[in-house]
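Heads up, one of the protein chains got dropped from this complex, but the rest are sitting where they should.
After this line comes chain A, so read on.
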Amino acid sequence: MQNRIKYWRGIEELENTPEFAKHAHNEFPEFLPVKGTSDDEGALNGKTKRRDFLKLMGFSLAAVSLASCEAPVRKAIPYLNKPVDVEPGVANWYATTYYQGGIYNSILVKTREGRPIKVEPNPSSALTPLGTHARAQASLLGLYDNNRLRTPLIKGKIAQWAQVDQEITSRLGSTTGKVAFVSSTIISPSTKQLISEFGSRFGSFEHVTYDANSAYGLLSANGGVVPGYDFSNAQVILSVNADFLGTWIAPTTFAKQYIQNRKVTAQNPTMSRHYQFETSYSVTGANADVRVPIKPSEEAAVITALYNGITGQGGAGNVPAAAAKALAAAVKELKANQGKALVVSGSNDPGTQAMVAAINNSLGAAGSTIDANKPYFVKQGNDAAMIRLIEEMNAGTVGAIFFYNSNPVYDHPLSERVVTGLKKVPLKVSFSERVDETALLADYVTPDHHYLESWNDNEPRRGSLSLTQPAISPIFLTRQMQDSLLTWGGNNVNYYEYIRNNWRKIAPAGDFNTFWEQSVHDGVLETGATMLTVNSNFTAASPVAKPVKAAAIEAVVYEKVSIGTGEYANNPWLHEMPDPISKASWGNYVAMPQRMSEEMELVQGDVVKVTTPSGKNFELPVLVQPGQANGTVAIAMGYGRSLESMPVAEGLGASAFPIMTVVDNTVLYTGPVTIEKTGAVSPIAQTQTHHTIMDRLVVQESSLAQYKENPKEVTEYIRIATKEGPAKPATISLWDDYEYKNHHWGMVIDLNSCIGCGACTVSCHIENNVPVVGKAEVLNRRDMHWMRIDRYYSAVEHEEGDFAEMENPAENPSVIFQPMLCQHCNHAPCETVCPVAATMHSSEGINQMVYNRCVGTRYCANNCPYKVRRFNWFAYFNNDKFANENYMMNSDLGKMVLNPDVTVRARGVMEKCSFCVQRVQLGKLEAKRENRRPKDGEIVTACAQSCPTEAIVFGDMLDPESRVSQILAREQGERAFHVLEELNTQPNVTYLTKIRNLA
């Protein structure tokens, strides 16, 4: 650095004369050769010569006008040498794997011009062939997050990799004491092997796995693995506080399995029955046929009663009266369905889980609803080991610690002990992609790649392998954790080679390269080959459920479908995604049952102070949640961040982790709290503020009994009175019908299959460059979702026509979801009212929005009975007002995620669902190039593609072979209905009536 060659501007600089030094900092060291500019006869004293004056003036004028002419330079640089496989305008797809916080999805990544822009399910996968989790969709944005670390840090200062490597290697060499590697669950066989190889160099090494939302109890009861649940074989399902369709273990896989027995047709009118005993209202609870709210302190009693009832041991225990009846029915039914029944529990108490395992055992679950040979590995966290490590840190026996995908300073209930312990650890290294709470205290932050920049392998379930391959070369100077370990361990292979070498073990005979390339191409290898070994030294628990101590107010800490345990705190897509049940976005809240809110005289938005027994407290607004068990409140984890690296999460909610309690080395996601009113008000940004259906026929449901009796009577069809008698609205139209000659696109949404998970809403957001508007604008009711899921609670009992009463949800309401998007009406109310014809009908039945013709009168939105049109109230791109919430459209890096096939809409224009017209056009073009018609299933909308339960089917209604046509033909007059049919809008979106298997 010191020896850099120096160039002089002239001999004066070399000599460095006093005169040079005086003027060196000026832009023009030699002033313009104006005579008389010296002090005694300056330009201002009137003695300047005319020529000099003119020179000066001319120069100033030119300078000023040049300065004003400055225009931004935007460079479009063509390829000089075109990269192989990159065709401008043509997408490339790469199979890879998403795994984060327990959620596993085998995915395909769509890249355009080298940029990953969309995540889709990998149909080759047996585990997750359909749909994705909402988080998998949104995880893409992490790649383009400006707040990711761009270089390693030493004590918070930007550093070079070489220096970091050198320092860490030397400090590791001289470390005394234990070397600990703390991670969340790792499902990569190669990574695990690598970590243990890395650790073998040290005298004392431990790889501690812990999960922020732990399944320790479940693992303890099942030998360190999650039992190989298979909901597709279950005719009776009973879940106690396990949100297996939303966040628990493997929701995408479970949803696919679960829905197989929930889809009905007139030929096959059978359905599984689903009992749910839970504290807070979860997505899973919303899908249950029987849902019973219970307190955490009652959970043990319920499980015990179940255990006693099924294994035939002893009495029923002290089950709350409300649950007893449902429980008795459930026991009877479970027993009647030997080998076709499954009980799951979300409890983290090993004793409880041991009881559940025993229950499943005596129900004959083994081999049918639980595949013992195929356990899940997606949760491996060991609470006891982590707690022990924290104590060791405090005792000063830990010499070095590594944090990989783990942030205990934030998300561990003993975070204060973690902080004090960390002070005693000489070497602390974090692999965090950003400076999170733990990385803030680390000596070194060696940022890991985003998963879309990484190579890896995965084994989420025994015998199901998959690969993670990069879809883009690293954007920043980050390095994959595994490569860092290899470097520090003195191993010269890179991680890619390391995985390949590892995979040779399972490769079949023959050319390894062919096998490898095929595996990378498919993304999955589900031949039964297994590589992962899990730590099975969990202490087996005796099957005695340990009751949680009852308290006046029992709080539960739950994981939101969107934000997870907090790893997505900087992801605006997930913040904007409304919670499936509460429909609240941007922040957490105290979900409180109606009765408690009335007793405490609280209304929604009132801020309360929540205090734990240890005196920790925080303030959050109240959300009145029907169905929340009485005497309990629920608070979502993952909020309350205030770090520079997470500006999106700044000021949103509070951290609920302090509520969690540690009992016998087990983390319980519940604890007693006291709640006081503060008098402050903080409104909650809900995308839906009216919660009951008001006895309207916009969404229809019936019972399985009725459906079996007569499938033609489950749906109510509106008929209009005419002098010839009641007639279908469509038959008495004043309008001329469109003639569709080539295609007629349509969609069928099966309300029986929709679990309300919300993956489609996020997928739609990403596919269509829908802006994120942020909390303030959601509060203004200006969210931009093209696709939303309407959630209705059943109302309290009321007289017919008692409108005031029907606005009130029942205390424990049933929930129905209705995905709502542009209905693409054939007689569209929006089309007739636009003065400039900016919205019109396509020759293929799609209601089109011509953005550049729109003048923004909003008449179309007013006249839309489905209220699916969204207006650009502001410019959401290149607008500092939204720089934080909508960085996808406001920073150069963020903009890389935008779909180049879809226009970013200008301020003042209307937008709405287009049936993914860009995909329709692409599909038609490709078919045309091959001189054929598009095949059914080739053209899929983003929502349909991301649906894990195939609730949404899109296709050509003119093609009699298409699935849409077949479903419509089958369900006509039975379950198929149009929303608001009496308006004769004749939508191209058809819904299928929801059937409940009521007990």
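The rule we apply is simple: a residue touches a chain if its C-beta (ideal position, glycine included) is under 8 Å from a C-beta of that chain, and two chains touch if they have at least 3 such contacts; residues count from 1.
Assume contacts and distances are computed from a predicted model.
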Missing subunit (named according to UniProt) among the choices "Transcription elongation factor GreA", "Carbohydrate ABC transporter permease", "Glycine cleavage system H protein" or "Polysulfide reductase NrfD": "Polysulfide reductase NrfD"
Residue, one of A:D349, A:D483 or A:D783, that touches the chain absent here: A:D783
Touching the absent chain when the full complex is considered, from A:M820, A:M849 or A:I995: A:M820
Residue of A:K423, A:R595, A:H690 or A:K712 touching the missing chain in the full complex: A:H690
Selected residue (touches chain absent from view) among A:H798, A:R858 or A:R933: A:R858
Sites on chain A contacted by the missing partner chain, in the whole complex: 688-696, 698, 777, 780-783, 788, 790-792, 803-804, 818, 820, 829, 832-837, 853-859, 861-863, 865-867, 869-875, 906-910, 979-980, 983, 985
